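See below for the structure under consideration.
For this depiction, one protein chain was excluded, whereas all remaining protein chains were kept in their positions.
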Amino acid sequence: MSEQIKEYPGTSLRESDFAEGRVIHNEWKPNARYAWDAGVAIGRYLHELKKGRLIGVRCDECGRLVIPPRVFCEWCFLPMDDWEYLPDTGTVNTFSLCYVTWDMQYLTEPQIPAVIDIDGTSPYVGIMHMLGEVDPSDVKIGMKVQAVWKPAEEREGSILDIKYFKPV
Amino acid sequence: MSRSVAIVGIGYTSFRPLSPEVSYKELMYEAAVKAYHDAGVDPRSDVESLVTVAEDFLEGTSIFDEYVPDQLGGILKPNVTIPGDGIHGLATAYMQIASGLFDIVAVEAHSKASNVLTLPYVTAYAMDPVLNRPLAANPVFIAGMEMTRYLWASDATREQCAAVVAKNKRNALYNPAAAYPADLSVEDVLNADWLSYPLTDNDASYHADGAIVLVLAADDVARSLSNAPIWIRGIGWCNDAFSLETRAWGRAIYAEEAGKMAYRMAGIRNPMEEIDFAEIDDTYSYKELQHLEALGFCPLGQAGYLAEEGATDVGGILPVNVSGGSLGCGHLLDASGLRAVAMAVMQLRGEAGPRQLTDVETGLAFGWRGVPTTSGAAVVLGK
Amino acid sequence: MRMRNVKRKVAVVGAGMTRFVRRAQETAPELAFEATRMALDSCELDVEQIDAVVHGTAPDAFDGVHMKGEYLSDGSGGWRKPYMRCYVGGGTGVFTPIHGWYQVASGLFDICLVVCEEKMSSCQPHPQGAFLTIFDHTTERPLGPNLLWIFAMEMNRYMHTYGLKKEDIALVSVKNKRNAADHPCSLLGDANITLEDVLNSEVLAWPVQRLDVSPVSDGAVALVLAAEHVARRITNKPVWIEGVGWNLDTTYWTNRDLCYPRYVENAARMAYDMAGITEPRKQIHIAEPYDPFDYKELHHLEGLMLFDRGKAPEATALGITQRDGDLPVCPSGGLLGVGNPIAAAGLMKVAELFWQLRGEAGARQVPGQPRRGVAQAWGDLMQVGAVIVMGA
Partner (left out) sequence: MAILNKVDKLHEAIAWQGDIPIQSRYTAGIAGERFFREIKDNARIVGTVCEECDLVYVPARMFCERCFAELDEWVEMPSHGSVFTYTILFRDLDGEPLEEPAVLAYVKLGDGDGGLVHYLGDVDPEDVEIGMEVEAVFKDAAERRGSILDIAYFRPFAF
């Protein structure tokens, strides 16, 4: 039947239709604000970040050592409380050179988000963070990196207590 | 016809105003562990599909579906999120089994209402953005307007509505999981501060955090897993007009239609005679009455008398919200319906402890999605 | 598998869609109405004859309405009917007809409407603001991530693992945007686009460039599903839903290798088992894999087991996936060409199979009377596979 339909519905507007008042519209901000309970695992993660340390947790059943920590092994569905400190070094698993921010502002110098496999964890276990102190054209998958921490007095118990990871 | 489907496992956390000791994932995990233990199943090897009930803006996360599989044992399995009442989630699990696709399905719903700092704003964000939201009114006004029309159109009085509150909060005294048990008089309810006339603060349920997981299984699988499978005899759901300008203000049409569908399937002709007890949405006091009428337990406009005469008390002919309902247990957002189902299953199994009813064979649970919706779902459960 | 217990056959008997546009004047319920009305008209049914309605739509932050399934209920034909929304992120568009399938297959209903709608233009200043909030609120959102990051990182991992170049991948964008030139609803169809156009487009998040990406769009699509005994009365050309499958991988996307979508493979295996497909490369004649970014089509063709891992780019270069190739892929023009109103875009793929398998796709019709097709969508944090197999 699609071949028989001549006119499909749907009225296309231009941005100028709004700016120049040709189309009736209104705006609203949802004011949706939250305080999410960090709970056991992420609570501990944040406390340790404030101390300048990365911590993971191991499953006694399958032996996986993971970060970010969780209180259960998603593969074995068993509780985990075998906490282990991890080095703040790792390997770039993948990365991007991003020239736009989350709200689509353009950047001349790219942000470099990466998945960093943390040393000492099981294969393919990492976290997302930023790379810094590196020329964008030098970033490679497989590159060894280390966390650059904020000074202790500025740390708040946040993933941002690590400023970025830099090549080692 | 379809395969029969039973609930073979239930797990829930206690319901409470705050839950800072666990994250939402940990809350869900606890309920899941309990449900799988109760059902005697291993989620990794036995559960074939999972259904979660959630809404993005109640979680503070877009695409909350991302965050559900791990703590339910569901990774690399079929999972789906139903933005509906818990009983819509239950219906989804039911259909997945009845279609022949799966034998064992788990359904989960939870509330971290305490984590939503601006809940009235979030609820207002559910209103029509052009016609209604610009009024910038606390959306509880919709319940106030509905109650006014209901009281006008029915024989019910504010006192009878208050009797519902007193009953449900008193019932909650016998439920260790309830967040808001109280021994209130009708006068206490009537004399509370106004919320949105004719509603007082005590006519409305307060929020609670909590999680519920149910395990469903087909036919013989259910019988092999459980000595006391609780069968889903009938299930139904319906939306009335969403628009504030075209909905039926005095009547809960969504409940009438959802009930009809569930009763048709369960072969129920006279609900008052064939159903032994009910766990029915009581987000607001008048809602229990409005829903009782809609679900066919009495003629339209007459439910107030049931409350006044004690017919819906624990010792009455139709005990309603013996668990304490949302008024007593705390309102669990969209998990409220699944809480009602879990409580009904406990009654049918004879595991309701100090609030156990005698000789119950058939129970009804009904959930409503709250203002500003006209969305409800009903399930008839039987031994 | 336990699929042996599936007893009832379900068919698609009608379809409708709006144009996909950058900014629609219609409200979200009006868009849904337009598509639904067309779907009903296409099979000459009245809304009174519909037993149940299912709706699919992605983040509420796009349309800008909390509980937006409720808001969309009347426009989807849900008035005083059993109505239920389902939601698996970007996979929603292909999952929604699956949600409709089991409503009918369970025996509860005979005729079910399936409606998907998205109005992304409501989200200001840009839908990327909503995408920020798909990331973990505590461990990831403080970094200020956007959706391009994860696509770019997944694409980079895919290219690195299989030694692929940008030009191997950009061919997908060229093919789909050219195919879309024949689609009357398309937003970015372009019969004359070249590989150079894609390779020279602005870099957004290397390796992702502007023309590697599908456009933000508004639109709606609707299907009518019917049980076998009813379907044959409604139409003499029902298109059967032969297999359904879906699957969700772990939330911890930084704890797995992104080079291969194992969740798509799982979903495909489930759907193929149900459809009795043992050799997908021979038994499937047409594919509509999810292509919000060009590399995703390749990734998904591999997950669907239609090509070996890392080999879909080669097949694309050989023209196998062209509309007149051995395995036409995204003959609709896909998300890259027709547009990407998330859930509606996924359902558009299923509608395309419906039209193709009935021989009604007009200028887009693939030659040789295809008998069986597969549509697939993907979503969440690179996590969801939803797969549907349809046969004439």
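The first chain written gets the first letter, and so on, giving A, B and C; residue counts start at 1 in each chain.
Methods note: contacts are C-beta pairs under 8 Å (C-beta built on N, C-alpha and C of every residue); 3 or more make two chains touch, one makes a residue touch a chain.
Note that the structure is predicted; figures quoted are calculated from it, not measured.
**Q** If you put the missing chain back into the full complex, which of the shown chains would it touch?
**A** Among the chains that are shown, those touched by the missing chain are A, B, C.
**Q** Could you tell which one of C:Gly14, C:Gly56, C:Gly75 or C:Gly385 touches the chain left off the display?
**A** Of these options, the touching residue for the absent chain is C:Gly75.
**Q** Where the complex has a chain not shown, which of B:Gly40, B:Pro134, B:Pro176 or B:Gly267 is the residue touching it?
**A** Answering carefully, the residue with contact to the hidden chain is B:Pro134.
**Q** Can you list, in ascending order, the chain A residues touching the missing chain?
**A** Residues of chain A in contact with the hidden chain: 11, 13, 18, 23-40, 42-43, 46-47, 71-72, 78-79, 81, 157.
**Q** Spell out, residue by residue, where the missing chain touches chain B.
**A** 20-22, 26, 29-30, 33-34, 57, 60, 62, 115, 117-118, 120-121, 124, 129-132, 134-138, 140-141, 144-149, 152, 193-199, 241, 243-246, 249-250
**Q** On chain C, what residues meet the omitted chain?
**A** Answer for chain C: residues 24-27, 30, 33, 36-37, 40, 46-48, 61, 63-65, 74-75, 77, 79, 121-125, 129-130, 132-133, 137-138, 141 touch the chain left out.
In this text, only the chains that are shown with their structure count from here on.
**Q** More contacting C-beta pairs: A-B or B-C?
**A** Of the two interfaces, B-C and A-B, more C-beta pairs touch across B-C.
**Q** Among all chains, whose Cα centre is located farthest from the one for chain C?
**A** B
**Q** Using the average of all C-alpha atoms in each chain as its centre, how far is it in Å between chain A and chain C?
**A** One centre to the other, that is 26 Å.
**Q** Rounded to a whole Å, what is the gap between the Cα centroids of chain B and chain C?
**A** So the centroids are 33 Å from each other.
**Q** If you average the Cα atoms of chain A and of chain B to get two centres, how far apart are those centres in Å?
**A** Centre-to-centre distance between chain A and chain B: 36 Å.
**Q** Where does chain B touch two or more other chains at once, residue-wise?
**A** 57, 60, 69-70, 75, 122, 125, 129-130
**Q** Would you give the residues of chain A that are in contact with at least 2 other chains, written as numbers and ranges?
**A** 28, 30, 32, 34, 36, 38, 42, 70, 74
**Q** Under the definition above, what is the set of chain C residues touching chain A in their complex?
**A** Its residues touching chain A are 15, 17-26, 31, 34-35, 38, 42, 64, 66, 124-126, 128-129, 131-132, 137-140, 142-146, 148-149, 152-154, 156-157, 160, 184-185, 203-208, 218-219, 250-252, 254-258, 351, 355, 358, 360-363.
**Q** Provide the residue numbers of chain A that touch chain B in the complex, in ascending order.
**A** Residues of chain A touching chain B: 26, 28, 30-43, 70-72, 74-77.
**Q** Provide the residue numbers of chain C that touch chain B in the complex, in ascending order.
**A** Listed in rising order, the residues are 2-8, 27, 58-61, 64-71, 73-74, 78-89, 95, 99, 101-103, 105-108, 130-131, 133-134, 136-137, 244-252, 262-263, 266-267, 270, 274, 379-381, 383-384.
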